[in-house]
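Heads up, one of the protein chains got dropped from this complex, but the rest are sitting where they should.
Chain naming follows the written order as A and B, and within any one chain the residues start at number 1.
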Amino acid sequence: MTSTPAWPDLGGIAYGGDYTPEQWPRETWLEDVELMKQAGVNLVSIGIFSWGLLEVREGEYDFSWLDDVIELLHANDIRVDLGTPTASPPAWFFAHHPDARAVTRDGVVMGFGARGMASHSAPAYREASVRIASELAQRYGDHPAVVLWHVHNEFGVPVGEDYSAHSVREWRLWLQQRYGSLDALNAAWGTAFWGQHYGEWDHVGAPAAAPSVVNPAQRLDFARFTDHQLRQCFIAERDAIRAHSDRPITTNFMANQHNGCDLWAWGREVDIVSDDHYLWAADEEGEIGLAIAADLTRSVGGGAPWILMEHSTSAVNWQPRNVAKRPGEMARNSLSHLGRGADGILFFQWRASRSGAEKFHSAMLPHAGTSSRVFREVVDLGAKLGRVSDIRGSRVHADVAILWDFESFWAQDLEWRPSEDVTHDERIRAYYERLWRDGITVDFALPGQDLSGYRLVVAPAQYLLSRADADNLNRYVEAGGTLVVSFFSGVVDEHDAVHEGGFAAPLEPALGLTVEEHLPLRQGDVAEISFAGATYPADVWQEDLALTTAEVRGTYLDGPAAGRAAVTRNVHGAGAGWYVGTRPDAAGLAAVMTAVYADAGVAPAGLPEGVETVRRHGDDADFLVVINHGTETVSLPASGLNLLTQEQTEDKLVLPGGDVAVLRQPHTAEGGGH
Amino acid sequence: MTSTPAWPDLGGIAYGGDYTPEQWPRETWLEDVELMKQAGVNLVSIGIFSWGLLEVREGEYDFSWLDDVIELLHANDIRVDLGTPTASPPAWFFAHHPDARAVTRDGVVMGFGARGMASHSAPAYREASVRIASELAQRYGDHPAVVLWHVHNEFGVPVGEDYSAHSVREWRLWLQQRYGSLDALNAAWGTAFWGQHYGEWDHVGAPAAAPSVVNPAQRLDFARFTDHQLRQCFIAERDAIRAHSDRPITTNFMANQHNGCDLWAWGREVDIVSDDHYLWAADEEGEIGLAIAADLTRSVGGGAPWILMEHSTSAVNWQPRNVAKRPGEMARNSLSHLGRGADGILFFQWRASRSGAEKFHSAMLPHAGTSSRVFREVVDLGAKLGRVSDIRGSRVHADVAILWDFESFWAQDLEWRPSEDVTHDERIRAYYERLWRDGITVDFALPGQDLSGYRLVVAPAQYLLSRADADNLNRYVEAGGTLVVSFFSGVVDEHDAVHEGGFAAPLEPALGLTVEEHLPLRQGDVAEISFAGATYPADVWQEDLALTTAEVRGTYLDGPAAGRAAVTRNVHGAGAGWYVGTRPDAAGLAAVMTAVYADAGVAPAGLPEGVETVRRHGDDADFLVVINHGTETVSLPASGLNLLTQEQTEDKLVLPGGDVAVLRQPHTAEGGGH
Partner (left out) sequence: MTSTPAWPDLGGIAYGGDYTPEQWPRETWLEDVELMKQAGVNLVSIGIFSWGLLEVREGEYDFSWLDDVIELLHANDIRVDLGTPTASPPAWFFAHHPDARAVTRDGVVMGFGARGMASHSAPAYREASVRIASELAQRYGDHPAVVLWHVHNEFGVPVGEDYSAHSVREWRLWLQQRYGSLDALNAAWGTAFWGQHYGEWDHVGAPAAAPSVVNPAQRLDFARFTDHQLRQCFIAERDAIRAHSDRPITTNFMANQHNGCDLWAWGREVDIVSDDHYLWAADEEGEIGLAIAADLTRSVGGGAPWILMEHSTSAVNWQPRNVAKRPGEMARNSLSHLGRGADGILFFQWRASRSGAEKFHSAMLPHAGTSSRVFREVVDLGAKLGRVSDIRGSRVHADVAILWDFESFWAQDLEWRPSEDVTHDERIRAYYERLWRDGITVDFALPGQDLSGYRLVVAPAQYLLSRADADNLNRYVEAGGTLVVSFFSGVVDEHDAVHEGGFAAPLEPALGLTVEEHLPLRQGDVAEISFAGATYPADVWQEDLALTTAEVRGTYLDGPAAGRAAVTRNVHGAGAGWYVGTRPDAAGLAAVMTAVYADAGVAPAGLPEGVETVRRHGDDADFLVVINHGTETVSLPASGLNLLTQEQTEDKLVLPGGDVAVLRQPHTAEGGGH
């Protein structure tokens, strides 16, 4: 590709969802387009699961029905996001290529009847998926209705790691490329431990089920390999499409829901970033997880506008208890995505399926039909989005970055870590949640990237940290940045080997300490720390810190490290490095972050409880999105034209419980960040 | 078969149990028959696990020991229920036919050493089981001691679904028979969802382990196929026996314990219905589960007397904590079965096995021998049963039916339903329990059967409901019946496809509503409803109801549907249809049912707490069985001769804690039902 294809011009925010006409009789198609127009739908994703109905036998195609669907949509001014159906090869494919079925760690060969069972490394699968993608691109690549390509679906879900013979063969080639020699592999994996030395490449296998814990460096590399293989599948399809079409190409990520793909690398391969997001129903503040996903999606795309490719109008169907959204919640969710950079709001799916595994998933048009709360809200949301179309192309800027490194997560999530109470997700959420409640917008970032634009960088869970990346963080602090590092960070290098010098040693310049010993607490044990004159409970973990230049700012009052440093601050060059060695409760973390903010020159927004704000900066104007997640009316200082109501607000915005405002405001200087 | 063979004439209630002389030396046999006579045993089941000792090598038989056992029993006037040993083929069978081993969903081939590992679809197994059944029937088919045939053992336990190659082959044939064309199968299964279209029959597989949830219509059909295959095994053996013997043939069901067999269909194939029942020890009111099982057993047999083929004298051995029965409990259990239609009370087993997996299962003759509480109670029960022999042949009549549809249970129990807190068993038990406490006898029924004899029909968990069956329920109400439907009913059709018009749409005439949206609650959340002037907690589920003609009778006070209808009543023709959209606590359900009873003209019996009564109607007399499950003496209005004590009761029956009475009373008009 020589240049990034243009964003599809839809005349406004993209609005719509997955559309599966193949599940319905043709008379329903006519009803569908009428109702889509009523709802303001301007973009639908089609063809995602249609392989078997398009390539009806190997190499034999029937595009007639798809022709008709696209023409019908085109005639009604509804644009098409055309899917390649490669997430679900047809029954005939697996019958002809039984070796192309994915295999689990335990050696179970996956069966047909669900979806996503192909081996990402099987040549037959690679060939067949490029073939169908090419056929589609040749036929529809310059159709005026087709404005976007949707390759595959949620790469890595439900099958990521594959232990088939094809995968093992490709894995060895990937390792040869990565390491060059077996000596290098033996060194990187530390095969001297437990007698795992390899003398021939052919003896290296996938990390399949074994009697005990498999070499963690091998498993970490297998995660990298899996991500690489999936991405190669995407690239092969993308390039096949590009040969016939100049429309932008995306694939739908699952930011903060599936961590098997290194989205930083994927973000570089797509023309437009798109993401699927589903609330976790058991979380009574699902809007915070949503914000994490949206910020991560924006960040991996370098801050450019993105498309929310799927979310739900109400309940999903695959959780233990699929709580339905309450009135207004869908709009709040949608506008939060919009505020965090989405220029498209799409759903799974347009019309609820009567059959199959997801019939209890909500849709824009639910089983209950048009005389339903959900459909009324869908129509209303379409109208609302129509009023905020000027927001398109504007960008979010952040003064704060939280480190999010997929390789570190893959490594930390392996077995036999010091405490199973410590997970990457938990710490990320805790720090993010503090910043969210303080109304401070964040980007996510990699530890090795240019961080100079940020006043504050937070590392809640950077277990794996290469020396080069640590040096980058040290330089960031030295140059005046403020860094906060949570416990169990900087522990291993890129091969999951403990750093020479001990835990956190590479960060010693910034932090002024190393970690002598991890002191995980027993299940349920809670200790206390003192910080800034107050006392807070803190659980799960303590550490025995060896301070060099750091000053003690918080102290353990009890527990295995009683009397020793719990929170420290270190001046390094023009900046400061903070370290938090335990898991304080929310109030304790708030106290620590208050002190950190002062160092970094960052200020909480002072929002009423449950109110979320985020600002997009356009060329001519800013757009302040204000969401009241609570049930009570709130007021907060803000001016501008509320695009949703077309009412002008002077100084004080009064926002009823559950409502949203989008205020057009004068253009401001950009904040920090990217 | 041209006519149903006669009930075995045992001169009284059948009494005895499984007998395994092959586990003991011959001198023990002599002791056994002496003790059997002491205990009043008149029927024993033998040969159930004796294949390897009868067909000692393929086609080579040794019946000598069985001849001797049968002669010994005959000589002592103990009748024989002769088992076919096909639930446990011999080791040589699997050595010769390794392909006849059942395979799990994950592809694990079952090993020898337990029991029940044969593939129900393997030709070798079908042939061998018919052969041994024929041999037994030829040899013993007209032996005067043999009064009943016991085919196999607990069909479907421990192996129901089988994923072997034999099973897959038969499954395709069954599907071809069911659907005729692949087009029909694709439509029924909704294969357009997730790209599962089939173009050739050979591509259709069993719903084996897959990366995600397998097509639910495919799984539902596989459950139907599994039931069909098991039943074909029974039919093949039955017909082989019938060629040589005119004695009645049964197989022991596991009503309310194993739901893999559609007992309504099985009930049509056996000459006499028999059932195994074991208390669930963790349930402190196991007598209610027992009553469900007994009523279901009677119902699937069309109300005819049946045989309790197995229950326990005390503890079972396969539960997490195998609580022993307390003094008198075995008699209360036995008489409850009797009151609910059993004309035979048998146990697993006569003499406790010293070896094997079930050595800790109680028996009529326990390890402790004759000087034990259990054996004394066995002797006493034998005497008691001797006194109530006139009850034989009498029938139970019920005014109330609870719908129990195995296909609906199979469908509801699949994955990805709206809430894992909703199970068919739980709602059935809750409604049954209410009726049990109110002393109201119920039948179980299918939604499509003639229900006109019932004043009240309750549908606690009718998730799957075909339009034809829904029409039957609508007609039932229109004709004057009272119907109560609990939430998550009428959702899908026979292919697990959501009904057109939305959830519960087919029942709109009877209920005067449809269900717009399911609103499952989070784990542990409890809301309140108001009903008839009082307030009750209700959890797990709410629904957004769209009322057409129904009137609101109960309202949600909080939760996602706060302010909306929780309980409704609809007048339809001459009857009324009630709907309960949530899970009220026991008091709330009692309040609702009190209102329902008034509609239906059904009256609670007003029994003291813990007292169970059930009435059998004979040609000349009624028999009222009264069981006091409590520890205190109770009195209740009742007259008649207590057959157990031979005491005449006038007006008031005084029954000590833990005791049972069987009152002979004048013949009354039959109630409703069948």
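Going forward, a contact is a pair of C-beta atoms (placed from the backbone, for glycine too) under 8 Å apart; a residue touches a chain by one contact, two chains touch by 3 or more.
Everything numeric in this text was worked out from a predicted model, so none of it was measured.
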Given A:64, A:177 or A:212, the one touching the chain that is not displayed: A:212
Full-complex contact with the absent chain, from B:7, B:51 or B:578: B:51
Residue touching the undisplayed chain, where the options are B:324, B:552 or B:607: B:324
Hidden partner interface residues of chain A, rising order: 106-107, 189-200, 202-218, 415-421, 492, 495-498, 500-503, 514-523, 544, 546, 560
Residues belonging to chain B that touch the chain removed from view: 20, 22-23, 49-53, 56-57, 85, 87-92, 94-95, 102, 106, 108-117, 158-159, 281-282, 284, 314-315, 317-318, 320-324, 326, 352-360, 362, 366-369, 371-374
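Going forward, only the chains that are shown with their structure count from here on.
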Chain A and chain B: spacing of chain centres that average the CA atoms, whole Å: 49
